[in-house]
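Only one structure is covered here, and it is reproduced in the block below.
Every protein chain of the complex appears in place save one, which is left out.
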Amino acid sequence: MAATRPAYLVSASRLSDGAVVYLGADRRWTERFEQAARHDETAPRDEALAFAKTEEARVCNVHVVEIGVTAEGGLVLSARERFRRAGPARVLQSLGYGDFDRATGSGPAGSE
Amino acid sequence: MALIRRRASAPRREPRAADFEIASDDSWLSIADDASVPATGDVIVSLARFMAESEALLAREGRLGVRVPNDTLPELLAPLATSATLIALDFPTHRDGRAYSLARWLRSRFGFRGEIRATGKVVRDQLANLARVGFDSFELARGSAELALASFDDFTVHYQATSDQPLPLWKRAARA
Partner (left out) sequence: MYRYDEHDRRIVVERARQFRTQVARRISGELTEEEFRPLRLQNGLYIQLHAYMLRIAIPYGLLSATQIRKLADITRKYDRGYGHFTTRQNLQLNWPRLEDVPTILDELASVEMHAIQTSGNCVRNVTSDPFAGVARDEDVDPRPYCEILRQYSTFHPEFATLPRKFKIAVTGSKNDRAAIAVHDIGLRVLKNDAGEIGFEVYVGGGQGRTPMIAPRIRAFLPERDLLAYTEAILRIYNQLGRRDNLYKARIKILVHETGVPEFTRLVEEEFARIASDEGLVLTPDEIARVTRHFEPASYETTPATPTLEGLTLGKDRTLARFVEANVLPHRVAGYAIVQISLKSERLPPGDVTHVQLDAVADLADRFSFGRAVVTHRQNLVLTDVKIAALAALHADLAKHDLATPNVGRVTDIVACPGLDYCDLANARSIPVAADVASRLRTLEQEQDLGPITLNISGCINACGHHHVGNLGILGIDKLGEEFYQLTLGGDHTETAAVGKILGRAFAADEIAGAVEKTVRTYLALRTSRDETFLAVYRRVGPTPFKEAVYGAHPASSQRTAA
């Protein structure tokens, strides 16, 4: 494993549907991992976390995600964070529900 | 912090909002272990202090209440049942349910007929359960006391026999 230094994101689950969201640099919540504010130091991280905890009207399950950054700037994520980042589409596609039509039940996972 | 308690006139039965009130007066004074006990008035002391000074405490004027930690062995409750007027059971968090069983033991095993008070991290959504196992009064940690009072009516049917109801539902109601 390449040597990495730690960096931090603030993440949460959206209150309405539980979807993964990240706190952006503009202090808005985004579903896009790329738009998450990345903190190299603990002080701004803790500040962002403190803000996130005041956002209970929008989110729950607020927490810090630690990631690794390589010397070249590449990101190293845990399996869990890779899957969170990839989102529901990956789950549905890989488990056979990708083209599943909820209304008719047809498609690969359906029956007829 | 608000105190909710069973109305003096209310029968001991499955809880209903009408049986409880928000107390505007409370005669009980909780005394820290390093503070001296006043000569008169209703006081609540710790179990440790009660065990060390029970003669003096019982000899004074005013009623006696005892604070009981929730990890107390039930055997230690026996002497309290006959000498205390109020027993305060503590909830260090609302997830720690040991005091529920202590209340059941106080009522059914030791026949305690005085007031059992819930103190500590007590929240609205526990109140009906607390009343059912034998609590009479509740120091609400936060939130609206009026809404908390209404929560006693969330459920109007209960299956079990508990401290306030000697019979389970199937012995009370004709069931198909």
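By written order: A and B. Residues from 1 in each chain.
Here is the rule we go by: a residue touches a chain if its C-beta (ideal position, glycine included) is under 8 Å from a C-beta of that chain, and two chains touch if they have at least 3 such contacts.
Keep in mind it's a predicted model, so treat the numbers as computed, not measured.
Note that the absent chain touches A, B when the full complex is taken as a whole. In the full complex, chain A makes contact with the omitted chain through residues 1, 13, 15-20, 56-57, 60-61, 76-80, 83-84, 87-88, 91-92, 94-97, 100-105, 108-112. Touching the omitted chain from chain B are residues 74, 94-98, 100-102, 104, 108-109, 123, 125, 128-130, 132-133, 143-144, 154-162, 165-171, 173, 175-176.
The rule is simple: only the chains that are shown with their structure count from here on.
Chain A and chain B, compared by their mean Cα positions, are separated by 46 Å.
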